[in-house]
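Yeah, one chain of the complex is gone here, protein chain that is, but the others are all in their spots.
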Amino acid sequence: MRKCIAGIIVLMSMIFTLGAFAQGKFPTKPIKIIVPWNAGGGTDAVARALARSGEKYLGVPVVVENKPGGSGAVGLAEVVQAAPDGYTLAILPVELGFMDKTGVYPFGFKDFTPIMNLNTDPAALTVKSGKFKSVADFVAYAKANPGKLKVGHSGTGLLWHLAAAVFAKEAGISLTYVPFDGAAPAIAALIGNQIDAVTVSGAEVQAQVKAGELTMLACMGDKRLANFPEIPTLMELGYNVNVSTFRGIGGPKGLPADRVKILHDAFKKMMEEPDFVQTLAKMGLGIDYRSTADYKKLADDTAATLAPILTELGLLRNK
Amino acid sequence: MVVSFKVKWLDLFLGILSIVLLVVVFVLSASFPEPHEAQLGAAVFPRIIALVLAVVGVYILVRAMGKKSNAAVDINNAQKVLLTFFILLLYGLFLKKVGFVILTPVFIAALLFLMRFSNVVTNLLTSILTTAGIYLIFKVLLSVPLPEGILGF
Partner (left out) sequence: MVQYLLNGFGHLIQTGSILALFIGVFLGIIIGALPGLTATMGIALLIPFTYGMDPSYALSLMVGIFAGGIYGGSISAILLKTPGTPAAGATVLDGYPLAQKGQAGKAVAVSTIASALGGLIGALILTFLAPQIAKIAVLFGPPEYVLLGIYGLSMISYVAGKSMAKGIFMGLLGILISTIGIDPISGFPRFTFGQLNLLNGLSLLPVLIGLFAAAQAFEGIEKYNEPQAQQAKINRIGISGKEFLRILPHIIKSAFIGTFVGAVPGTGTDIAAFLSYGEAKRSSKNGAEFGTGVIEGVAAPESGNNACVNGAMIPMFTLGIPGEAATAVMLGGLMLLGLQPGPLLFKDNPQVIYTVFASTITSNLLILVLGLLGARFFAKVLQLPTKLITTMIFVLAIIGSYAMRNNAFDVGVTIIAGFLGYILTKADYPVPPLLLGLILGPLVESNLGRTVIISEGNYFIFFTRPLCWLFWVLILYTVISNITKSKRASRQLDQTKR
């Protein structure tokens, strides 16, 4: 029965696809972008800001659908299973690069067709004001007291956890990692002196840093943060650490190249809309356009950087 | 039709279930990763809870068996209750594929007929109007997505 229905669906979608090919026209119906998180979050804001100008550049409406659950897995699974016709896309999280290896996602980047990158946000090493003056201070203390410094992050096996570990490895220090349920409770714990540092994104701590409650020691990207030009990157300080989260857009595996190009060209223009630019600026998110090839490279590089860290943290669970 | 069973049989069943759960939790958690030093580990908490649950479950079981109690669970109109359960399952199963607009009137009408609500016309009219009302509030007023199904809206 199920197979039968699936067969009909496949057949119907093939007919649709063939029909569209015959006309050589794409897109002819609304495009759906699945956001695998709740409405109201950062990823949701990015998707919605992008979708607003969809009709202008693609000729069809672009609708955002929230499909949260399973740390993003539920929504992403729907895209993996969707027909590769370009009408079902998703905002792809950085975690696709490694959460298959930690046994959480049953799929990885290889199961998607990347289209382009939209945004990157580097991690930042942030401490309670007055405790440490500089990264050197922090590292010196950690060397003298191995394992004593407690670093909060937004969840085990998520990017900010790995960011802390990449830094610790590069600096030759031993830290204790404290997972929280998201960045906000970790920041609250830092303000309350329950932990010594957090390695969440610069955007997530900017309010507290600007108010002087917290001090950002360094950011972990390849360039300084636009909102904090006075704060150095770890690279500048001599640590080879470059960890950023990125949000890109992609579809199911096997998306035809001509459609990828049509979507890429339209989305690129949509990213330049002042509305999109302003929205991301307000959320403190960094716009970072990367072409299909560059986006793929970014994903591959990140996965390669993080693979040894996963082993080190004992998180490698699949193969 | 009235289906009736003694509460103590349910107590017995849940007591045994708690022991089964205990075994399941211990077997499955055996393959959980070993915790790092000074960590609780993924297995500890569920194991403790499953253990206490089994203790309480066995206590309830023993207490129920030791007592001469005739307390019973009666389900009147059991065939209708069961039928409703299956109608619900069918509704839930096909809601996404067939769609809210088609399936909901059928579902409502089925329940109304099951409960012998009113005559055919009233039942059908009620089911269609209720569906329209929910559609208006959820989809039109609040723009909450409802399962679209084969109609595409």
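Should a chain be cited, it is by its letter among A and B, assigned in written order, with residues numbered from 1 in that chain.
The working rule: contacts are C-beta pairs under 8 Å (C-beta built on N, C-alpha and C of every residue); 3 or more make two chains touch, one makes a residue touch a chain.
Treat the numbers as computed from the prediction; the structure is a model and nothing was measured.
Chemist: So there's a chain missing from this view; which of the remaining chains does it actually touch?
Modeler: Looking at the entire complex, the absent chain's contacts are A, B.
Chemist: Even though one chain is hidden, which residues of subunit A still touch it in the full complex?
Modeler: Missing-chain contacts on subunit A: residues 38-42, 44-45, 48, 65-71, 73-74, 77, 102-104, 106, 150, 155-158, 176-181, 184-185, 187-189, 191-195, 206-208, 210-213, 279, 282-284, 315, 317.
Chemist: Determine and list the subunit B residues touching the chain excluded from the picture.
Modeler: 7, 10-11, 14, 18, 21, 25, 28-29, 32-33, 35, 38-42, 45-46, 49-50, 52-53, 56-57, 59-60, 63, 73-78, 80-81, 84-85, 88-89, 91-93, 95-96, 100, 104, 107-108, 111-112, 114-117, 126, 130, 134, 137-138, 142-147
The working rule: only the chains that are shown with their structure count from here on.
Chemist: Given the complex with subunit B, which residues does subunit A contribute to the contact?
Modeler: 5, 65, 176, 314, 317
Chemist: Hey, which residues of subunit B end up touching subunit A in the complex?
Modeler: It is residues 33, 36, 38, 97, 145 of subunit B that touch subunit A.
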